[in-house]
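Here's a structure for you.
Here the complex is missing one protein chain, while the rest keep their positions.
By letter and in written order, the chains are A and B; residue numbering begins at 1 in each of them.
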Amino acid sequence: MDLAGRDLVAIGDLADDELEALLDTARSFQDDPLGARGRLDGRIVCTAFFEPSTRTRLSFESATHRLGGAVIGFSDAGATSTKKGETLEDTIRVLAGYADLVVVRSPQAGAVRRAAGIVDVPVVNAGDGAGEHPTQTLVDLFTMQRHFGSLRGRRVALVGDLKYGRTVHSLVPALERFDAVPVAVPAPGLGLPDGLGEGVPTTDLESAAATCDVLYVTRVQQERFHDAMAYEAARDAFRVDAELLERMSSKAIVMHPLPRVGEVAADVDPLPSAKYFEQARNGVPVRMAILAHLLGEAP
Amino acid sequence: MDLAGRDLVAIGDLADDELEALLDTARSFQDDPLGARGRLDGRIVCTAFFEPSTRTRLSFESATHRLGGAVIGFSDAGATSTKKGETLEDTIRVLAGYADLVVVRSPQAGAVRRAAGIVDVPVVNAGDGAGEHPTQTLVDLFTMQRHFGSLRGRRVALVGDLKYGRTVHSLVPALERFDAVPVAVPAPGLGLPDGLGEGVPTTDLESAAATCDVLYVTRVQQERFHDAMAYEAARDAFRVDAELLERMSSKAIVMHPLPRVGEVAADVDPLPSAKYFEQARNGVPVRMAILAHLLGEAP
Partner (left out) sequence: MDLAGRDLVAIGDLADDELEALLDTARSFQDDPLGARGRLDGRIVCTAFFEPSTRTRLSFESATHRLGGAVIGFSDAGATSTKKGETLEDTIRVLAGYADLVVVRSPQAGAVRRAAGIVDVPVVNAGDGAGEHPTQTLVDLFTMQRHFGSLRGRRVALVGDLKYGRTVHSLVPALERFDAVPVAVPAPGLGLPDGLGEGVPTTDLESAAATCDVLYVTRVQQERFHDAMAYEAARDAFRVDAELLERMSSKAIVMHPLPRVGEVAADVDPLPSAKYFEQARNGVPVRMAILAHLLGEAP
């Protein structure tokens, strides 16, 4: 197994031992921050965000700095030559001349795969439209692993928009690779797409709370609904609050990729099962591990 | 006195000895830049600017780099999840997972106090609407102290918009704590608000020039006036120029928080009493002192 010099475009690009190695390194960086210091001294990471995503961008930048590296980049396409008609390929080739690794966020599915194919430096997918968001999936797996140890047999209820939610699409097969059990709790009309939902049991939110180890809640976007009433009904039916959590086992946890807009009520925040802010924080050691491995500087 | 781990939301949060300690440290960093190097090695400061303020942001970033720290952040709210409906509280909690200290600029008075209340890392107020801007006040005090030594008995004329000017509201009580004497020179209809103006003598600009140690000039914003003529009259009546400065004592100085748009004429710039660019430059050592103290790395 050697991840040095590789790209990370989709979670499926990683063999099982590579996935494990990344999670192991993330754990060691989190437990021993000093062991990470200086690994990327003299290296430059470019964050090329063709659409804004402050959270993902800042966690990559924080990860780079924690390893001693430097960052260049842009946070939206407005200031780039894309506006002048430059192709993505040309932009990426130029950026690859300025940095040792390029993190790309694009509104267009498949764009990061194309970018990765044309440059020699490692390219990391930070989300490409309806495509993949592999580093988020790694963060999710890491968060569950830190809490439960092994994921084997853990029941993970996926709640909300399972049809358009990119996060969920990457998470389902990843869970299956770790022998965890995904369970679908879809908002009305927003079930798992064909090819992904086979073999995934469906249940309602209350049953999920009573029987699952993880409630993985996602945002239901208003624009998926034809009218405001249907949206509000769905939103309210899929709200996770402290009352619901009384049905959960004491070891069970609530996760959310954030941002949330009410799907998880504020009264959950102080409860020990609320793991979404820890999940966000885990973005840093996980992305540190990714950067260190792809740049050949892992422990 | 221990500032390590504390927030800085309002100047009133600081005890007298804490205020003095910050100014002392700023002086030592300015006099001996090498003594500052490397103090924040491995630390990350997040500049979370929900409204643009290039000057304040860049002076914080410069201060961080002078101390050896790294910076992540954003320069306006456009690129953040706030647009997707995320609460300030959630955003700050996530940022606090990425950085060791968060500097917040907000258009909303009180927002930074709320932010500071919910996270464990230190939070610094870089201006919250009509609220406070404590680091500007520290820069102002530092600039006067560097010039005069003690502030005791110094007469500081506050010129222009004293009603809406946040800078002035923080400066008046701070001056009084140092036994300096604020004097009001308000533009028409823009006097000090109730609760702040008691005991502050009012005078006109010519008398102030003749009798004060500092002319602290602020911008009079056109939108405060009902018609353009009233604005222009006020603006012209409160313009500080070289001719006016002939009335000043040779030790007296002119300050301005900048940006200016004509309140201080360009013919003042070459005069030794013009201190506003030095005042801007002082933003760096003062903010270095703040960062070093709150992060427990002061000398």
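Criterion: a residue touches a chain if its C-beta (ideal position, glycine included) is under 8 Å from a C-beta of that chain, and two chains touch if they have at least 3 such contacts.
Worth saying up front: this structure is predicted, and the values here are computed from it rather than measured.
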(message) Touching the hidden chain in the complete assembly: which of B:Thr25, B:Ser75, B:Asn125 or B:Gln145 does that?
(response) B:Ser75
(message) For a quick check of understanding: of A:Leu3, A:Ala26, A:Leu58 or A:Leu95, which residue touches the chain that isn't displayed?
(response) A:Leu95
(request) Give the residue, chosen from B:Arg6, B:Arg27 or B:His65, that touches the chain omitted from the document. (result) B:His65
(request) Mind listing the subunit A residues that contact the chain we can't see here? (result) 42, 44, 46, 70, 72-74, 78-81, 84-86, 90-91, 93-95, 97-99
(request) May I ask you to list the residues on subunit B that touch the chain which is not drawn? (result) 37, 52, 54-55, 58-59, 61-62, 65-66, 71, 75-76, 258-261, 277, 280-281, 283-284
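One rule holds in what follows: only the chains that are shown with their structure count from here on.
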(request) Could you grab the centroid distance between subunit A and subunit B? Build each centroid from C-alpha atoms only and quote it in angstrom. (result) 39
